[in-house]
Structure formats: C-alpha cells, structure tokens
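Beneath this line is the structure, given in structure tokens, with notes to follow.
Partial view: only certain chains, each at its native spot in the assembly.
Labels A, B and C are assigned to the chains in the order they are written; within every chain, residues are numbered from 1.
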Amino acid sequence: MTTPDSTEDLPTNWGRWGPDDELGTLNHISDAARARGVAAARMGRVVSLALPVRPAPLAGPVPFATGPQPAGVMQMMNFNGSPTRALTDVLIVNTHHGAVTHIDALAHIPLGDQVYPGVPIARAVVGGTVQHGSTTPFAAGITTRGVLLDLAPQGRLRPGHLVTGQDLDEAEQRAGVPLESGDALVVRGGWRIADHLGEPVPAMTVDAVRWMAEREVSLYAGDIGDPPPIRPSGPLAMHQVALARLGMPLIDNAEVTALAAACHELDRHSFLFVVAAAAITGATGLPVNPLAIF
Amino acid sequence: MTTPDSTEDLPTNWGRWGPDDELGTLNHISDAARARGVAAARMGRVVSLALPVRPAPLAGPVPFATGPQPAGVMQMMNFNGSPTRALTDVLIVNTHHGAVTHIDALAHIPLGDQVYPGVPIARAVVGGTVQHGSTTPFAAGITTRGVLLDLAPQGRLRPGHLVTGQDLDEAEQRAGVPLESGDALVVRGGWRIADHLGEPVPAMTVDAVRWMAEREVSLYAGDIGDPPPIRPSGPLAMHQVALARLGMPLIDNAEVTALAAACHELDRHSFLFVVAAAAITGATGLPVNPLAIF
Amino acid sequence: MTTPDSTEDLPTNWGRWGPDDELGTLNHISDAARARGVAAARMGRVVSLALPVRPAPLAGPVPFATGPQPAGVMQMMNFNGSPTRALTDVLIVNTHHGAVTHIDALAHIPLGDQVYPGVPIARAVVGGTVQHGSTTPFAAGITTRGVLLDLAPQGRLRPGHLVTGQDLDEAEQRAGVPLESGDALVVRGGWRIADHLGEPVPAMTVDAVRWMAEREVSLYAGDIGDPPPIRPSGPLAMHQVALARLGMPLIDNAEVTALAAACHELDRHSFLFVVAAAAITGATGLPVNPLAIF
C-alpha cells in the first residue's frame, strides 16, 4: 500500500478496521453510544440542522427568467396528461453545493490516487458509481448521542479564527457534558458560510481534528469547516484529514442556530442525533436533514 | 369552491384545519404524541424502512451498456480535474418511482383541478415549483410514535386481499398496543410490490382509510397501497382518499420485513418513528429513509 | 373532430394533408423547391442563423458560484477515471428557452385538447414522449430555397411595430426575388428579443400569417415572433396560428444579422437553406443551427 507523502504526523485510521472498511469512525458507535443517544431524548422535541433548499426550476415557465445557478437542487414538474392526473417532479441534486446540508461519504476526497483506507480510485469507482467508501453504509440510518459545542455562545468567533483543540476543550467545559467515544460532535462558531463568501470565516485546524480523533468522535456536523477560498498551505483539516484519513463522515453546511437556541433554552447540550439519509447507495454524499431530538 | 363528485360519503379533512393548511394529518402530532414516541425508544436500536436504491449510471463508462430505466435514481460522476481532486456526483431523482421509498406531499394527487384542502392547481403550482401542499412542512423533521400492524404475522396475505378496517382492528389486538391520535401507522402484508408487478397483490380499501381517519393516524407507511394496475372503479383508497382528502402523507414502498422481525424479536410493536426527509422545499415528494428506533 | 372556437376565419391546414399528417407545410417542399435551393448555392459560403449558447455548469467547480438559470443548456463534465482517459459530458437541453435557436415541432402548441391537425393530446403524448407531431419528420433533414425579407434594411422596425402582409410584400419587392411555394421564409426586423425583455418589440400579426399561408411558405425563421409578455387578446399569430393551425414549423430565436449582411454584400436574398436537427425523435422541438449557403 502506498502511503501518501507527509502523513506520518497526521492522525489516521487507515488500517485500524481492516483494508476494506467502509464505516470509518462510525465504528465508534457502539450499543452504549446508541443507548446514550436515546436516553437524551426525553420529550420528543425535534430540531432540524438542515438549511432549507428551494429548488431552481430546470425549465422555468417564463422562457427568459433567470436565477442562481449552479443550484444545489433543480426541479422539473412532469407532464402527466392534460388535465393532469398527478403532480410529480424530477429533482437534480448537486449534493456538494454550498447551499445544501449534506453528508460526505468517505470516498469523497482522495489522497493521491487512493481513498480511505487505502483503496485505489480505480477500484473505488467502477461502472459509473462508487463501489467503495460510498453512501452505502449510511442507508442503515445513523443514531447516536450528539453534543453541541458552542464556541461563541454570546455571538460569533472572530473573523479568520482558527479553531484548536483547546477551543473545543473549553466549549466542552461550558457545555457541562463530556464527549464520549461514538458521540456525534456538533460545533457552532456563529458564521453561516453562504452569507460570507470570500470573507475570512473561521476554519478548523489539524489540531482540532487531532482532538476529535482522540475523543473518538463518530460524526461531525457544524458551521465550521474548510472554507473557500482554500488555504494555500497544509492539508484541509476536515476534508483531507478528518474525512480522508480518519474516515469521519462530515455533515457540511449544517445550520446550528436553532439547535444552539434550543440547548440554551433547555439548558443542556446533549440530545439524540439522527441522520437518515435516503437509502441511495454508491454516491459520494447525500443531502441530509440531521435531527436533534431532545 | 368546486367539490369533486361523489365525495359526500368519503372521509375528508378539507376545511378542518383551515383553507391554507399544509400539514394535514401531521396536525395530529401533539407534544404528547412526540413524548410517546421517545418513550418507546429505550435501547437505541435502529431499523430502516427504506429499500436500498442503487443508482443507474446516466452516462456509463461503457458506451453501449444498458440497464433498467426509467430508474428511481440516476448518477453522474463529475470530472474534477485530472488527476481528480475530489469525487463528486450529481443525482437525478425520480421520486415517485416504484423502487424508491418516498414520502408523498399532499399536492401529489389532485381531485379534479384542486389539491388538499381545496386549493386550485393553478395556485398550488407556480413558477415551476409547488407553492402549496409541497414537501416544505417535512423539512422540520417528523417524529412521533410508530406502531406496526402486521396483517399476516405467519407469512403473507392472500393474493388480491382487500384490507379492511376489521383487518386493522385484529392486527392491533395482536400487537397489544392501541393506536393513539397522532401515531404513525406502519402496515405489513408480506408482499413487496416490486417483486410482483402485474400480479393481484393486496390493496387498501376505503374502509381501511376510514379506520385510519377515525384513529387519527398522522402518517402512513407500509407495503400495501394502491397497486398497479390501478383498479378500474372507485377511488384509489390511499392516494385519492387518504392523501388527497384526509391530507395524510404517505410513505410509498416502505420495506417492513426487518421491522417485523425486530418487533417479533423484541416482542413489542411500538417505537420512535423518525422521518427526516432532506430539507428540499416545493417538491411533490422526496425519497426518505424512515427509521424505527427501539 | 372538435373545432376550437373562433377558428372559422383563421387560416388552417387541418385536414389538408389527411388526419394523420405530421409534415404540415413541409409538404410544400417539392423536388422543384429543393432544386431551386441548390441552384442558389454557388460558392459554398455558409452563414449560420444560430445564437451561440454557452452551457451553464450543472455542477460547477466552485461550490457557491452562480449564474443565470434556468439556462438553455446545462453541462456536466463526466469523470472517466483518474487520470482521465477521455473528456466527455452530458448536456441538459431546455429547448424552448429564449436563448436557444430551436425548431418547434407541430405538437408544441395545442389548441384546446388537440394538436395539428386535430389529434387529441391523449393520443399525441403517450409513454412520456410525443407520438404525433414531434420532431420525428425533421430527422430526414430539411433543404429548400430560403429567402430573406428584411423589413428594416437601414436599421430596425419601430418599437411595437405589428408586421402585416403588406410589410412582407414590400420587403419582397426590395429583395427582388418572388417567394415561391415551398420556400423557407426568413424575416429580419432588427431586434434581438433577448436584449429587449419586457420592451415592446415588434410582433407578427395574423394578417402576416395569412400572407405566409397564401405564399405556401414551408418553414419560418426570423427575429420576429410572439414576444413576451404575451399580448392579452387574440391568438398568438406565429404559435397558435402558423404553427398550430397551418402546421408550419417555426425556428424561434434565429440570429439573422450576419445573414442580412451577407445578402447585402452579395446583393441577393436567396440561398440554399439547410436545417439539420439532430435525429432525436419524439421531442417537442430541438436546438438547430440553420444554415444559409450561398
């Protein structure tokens, strides 16, 4: 197995669960983690972490009308007879678009010509679909305990702040609930990336990812990631280290404002975390609606 | 308001929650129903009710290769530089396809020129998208208690069996848990429609839908519906009565085999039921991965 | 056969070539018309009448980038291995978009519940495709003589000018070449509709369509049509009379500036006219690149 350059000092799970593993850090979700999750759901109140996406019309009714494109989702209403017998549509989903809350499958980001945990791209993508490291394992549904670490409870992080393990430690202290192996980590920095394109929004560091590896985080969701424009040096902490090396599925573009408000109101930062991506296998990611259930 | 013919004796919720209602029977999901739901989740074991869908390649790597089409989902792998920097794809989702577990929005089936609860199609579909009765309310996430009624615990219903309210009553007795207002109803008859195309599979009757209306079911999922070929006389019980008149969202093509096995093994038929459709608004339905959490 | 209201005084070819005709005014293209066409091609100089369309990226490389949408054509570059072995793409074509030079098939515009020449929509569209009045006849290729009638040789028509048969007569005099049965008519008014959205651009009248019917025009291309916003009263002259009643295929959004310049330079207004739409059958229209060959 060829090891990509300069990974010696980066955290990695390549090999930890075997050469064919497709679960990555979801392996941390034990029965105990799941039981901890449902124990945190007491009243049934549910908070969505998804940005609503209004589809752009693929073939608009007004021939010259325009709108933002490439869109995260496009829609075409189908003809079903005249008069119509049913209203149906086809959706075109551009999963990794910045306006779509989505989960990244492990094969999304290769390191050189390999994907987690060392499978050649030529073997991971066959026949026009992903055969290794795809969304397939997500089809079983993901449930575990989630913990919100709010890095800026009074507002938002400073522009360009680089989030470290110490930041996460301090937020954990404030949350009053220690992360345990298999928990999903939800982070709030107070910036909605789509509203700040091209600005120096906060970003995760490899140091923070190292903290996640040590705590055995199973899954990440948050408003902090590897913001464009991509930083010129070093690996992308979340995509090239957490996702590609640790095998940690990432939920990009999560909307955590309502969650933070609920945690504040209820005065607790843990909840049942449910990710029920559509059972579409072989994809590089899927739009999701992560739910925090209190 | 034009009232479609012959609806006098059919159950309806048109007008019950106002002329602009978009929730339909989801209005039955009270705080109590949600609390009942999380109370049924004790260990965190999760069972998916979704059929896995393997996308068909839209532009296959072999120029002459063919496969089944129209497919529920098609996939295009994107070019992201050579060598590639990321593996991404675009999905084309044909939601109402028979191989896709999906939720129908209330506007999916019109009655004449109106959709639930009496909104003209011309006002429900504007600008190439659905403005009334779409998937928009599903974006908040749906949680309630689910109850499985297994109509044929030892095997499967007879071919062509027409499910009545009495069948549901008897299954409820066997389940040992009475349905309460706002519960999600999951039904198993033992037939996977996709495996029996053109055969006389079991179907729901208006009598069964009347039972659902009386019990104030919030949401339906199951392997019994309005199977093709469409019966020549009378309304389609689930689509033209439950969905269009009651405003009850339907989860078509649910896979309930594993759920029935889990209920049998754990000796209980109630669970936390979670539907977390992607937050794509304005659509006529969405693929979903309904989860039963024990 | 139900006759749509108020068609008594409108020109029509319904029935002229039988109840199943799919050629419409292309029936006028005789061997003589084709011979006249090639006789007008003497040097091989070719002028395109198509607006160039740059596709919008369906899944752009920059996650947040946006551009005009719905677009006439969208493009997705395919992944073909890493490193890539071939550069391929998939195009999504929204034929009737205002930025696309395209040919309308006869079934494009129904009159009530029928399409030319009186076929019910329920019989014209079957199985998700057009079975009558589609692009199928265009697959053979269309060649005939074309004649440019320039309505404003020195500039452009007045805003809101309504083009009459007399206008066409006068332009024909200036052109110095009489239209003959089966010729393609190309008209220039000097307005590119896409540059004047919402402005009172010139439009065709039923009187002009009557002139085309009398001259037995086989095919229309030009920069004048039925501009949006649609005029509130009366039928749309080109779409509801010429296309739907005469069965005259229309080439919408033709770009005739270069053609007018070539006619002026060469001092003749006739040429070989070639329309070679891709042999995609069953569609409501297709993008085309009409060529004038001198």
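Going forward, a residue touches a chain if its C-beta (ideal position, glycine included) is under 8 Å from a C-beta of that chain, and two chains touch if they have at least 3 such contacts.
Note that the structure is predicted; figures quoted are calculated from it, not measured.
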Item to check | Overall number of sequence copies in the complex as this file defines it, 3 displayed | outcome: 4
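By our rule, only the chains that are shown with their structure count from here on.
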Checklist entry - Draw the chains as dots and join the ones that touch; what shape do you get: line, ring, star, complete or other? => result complete
Checklist entry - At what distance in angstrom does the C-alpha mean of subunit C lie from that of subunit A? => result 48
Next on the checklist: For subunit B versus subunit C, what separation do you get between their C-alpha means, in angstrom?
Outcome noted: 44
Checklist entry - Counting in whole Å, what is the centre-to-centre distance of subunit A and subunit B, each centre being its mean C-alpha position? => result 26
Checklist entry - Taking each residue of subunit A in turn, which ones touch at least two of the other chains? => result 57-60, 62, 92, 94, 96, 110, 113, 121, 125
Checklist entry - What part of subunit C is in contact with subunit A in the complex they form? => result 56-60, 62-71, 74, 79, 81-82, 92, 94, 96-99, 110, 113, 121-122, 125, 194, 197, 228
Checklist entry - Okay, in this complex, where on subunit A does subunit B touch? => result 31, 33-38, 41-48, 50-55, 57-62, 73, 75-77, 83-96, 101, 107-110, 112-113, 115, 121, 124-125, 127-130, 136, 139-144, 272, 274-291, 293
Checklist entry - Which residues, counting only subunit C, touch subunit B once they are in their complex? => result 58-59, 61, 70, 76-80, 82-84, 87-88, 90, 128
